[in-house]
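Note sheet for the following structure.
All protein chains but one are shown at their positions in the complex.
Chain IDs A, B and C follow the sequence of writing; residue 1 opens each chain.
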Amino acid sequence: MITVNYFGNIAEATQSDSETLDQKSMSLEELLNLLDSKYDIRKFQFQVAVNRKIIPKQQVLTISDSDEVALLPPFAGG
Amino acid sequence: MITVNYFGNIAEATQSDSETLDQKSMSLEELLNLLDSKYDIRKFQFQVAVNRKIIPKQQVLTISDSDEVALLPPFAGG
Amino acid sequence: MKKVFLEGAISPEFIADSIAKHQGKHSIGAHNIFLGQVRADEVGDNKVVAIEYTTYEEMANEKLHEIREAAFEKFNLTCLHIYHSLGKVGVGEICIFVFVSSPRRKQVYEATEWLVNQVKEHVPIFGKEILDNADHQWKVNS
Partner (left out) sequence: MKKVFLEGAISPEFIADSIAKHQGKHSIGAHNIFLGQVRADEVGDNKVVAIEYTTYEEMANEKLHEIREAAFEKFNLTCLHIYHSLGKVGVGEICIFVFVSSPRRKQVYEATEWLVNQVKEHVPIFGKEILDNADHQWKVNS
């Protein structure tokens, strides 16, 4: 199971703060393509965090079981 | 009458916050000499304000009746 | 882990309480405090009436911990505190409170500025600006 967390306007688009994908492993690219086909997420500006660290969206990376992915819109603290 | 105000360690030395000198007019130099003879004020670090404006101690200036002179030790606000 | 996130606006009384707690530390000579207050910005014909804050709290706390450590490395500070609201904060209310204390004043201003900028740039906090016509838009830090 891969957990994906959504925030801000992306959570609004997905109508959920979090979902778990029934996958043992997939590449980051596959994951983003899957989410784009479901929610059209590429129309948003966002960064990707894997296990709470921001990584480049283009990074070649295998997301495995128990990894925590988050899509983060622009920060607006303060 | 010329009013002279004392502050901080100078007020401590003169044992007063203020005094009025029974003089119609005198030069700044004469005034400082007079105060030095009374209180030994030259041993202190201080600035002179006349009518609430700081002026150089060496300035050639006549202090007249109703002028307000102040001897100001180093500032310590904040 | 220091608690940063508070539910709702940060009250003046909370700030007074934080100040009072530092009066027993007799090596402190200077405090600097930054407060962010929600502005009634105009958005077309409408006005912002509140901002609703959310965060990715686990990641935010990790980031805030790193920022704290870096600040103590960078500046000569006795202590520092960062508080940020979650949930709804109305216009005129305070949503961020950064509090820096040091023996001397020299570095406190720069330390506060640096901390506020770090929070704005690196901590995953999201703000939904609620307008007076009940519409909303998503805040983006400039």
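Please note the rule applied: a residue touches a chain if its C-beta (ideal position, glycine included) is under 8 Å from a C-beta of that chain, and two chains touch if they have at least 3 such contacts.
Nothing here was measured: the structure is a model prediction, and the numbers come from that model.
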Shown chains touched by the chain that is not drawn here: B, C
Touch criterion as defined above, residue of B:2, B:32 or B:70 at the omitted chain: B:70
Residues of chain B (touch criterion as defined above) contacting the omitted chain: 5, 7-9, 11, 49, 52, 70, 72-78
Residues from chain C at the interface with the omitted partner, ascending: 12-13, 15-17, 19-20, 22-40, 91-94, 103, 105, 108-110, 112-113, 116
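In this text, only the chains that are shown with their structure count from here on.
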Farthest chain relative to chain C (centres taken as mean CA coordinates): B
Centre-to-centre distance between chain B and chain A (centres being mean Cα positions), rounded to whole Å: 74
Chain A and chain C: spacing of chain centres that average the CA atoms, whole Å: 27
Residues of chain C touching at least two other chains: none
Chain A, residues touching no fewer than two other chains: none
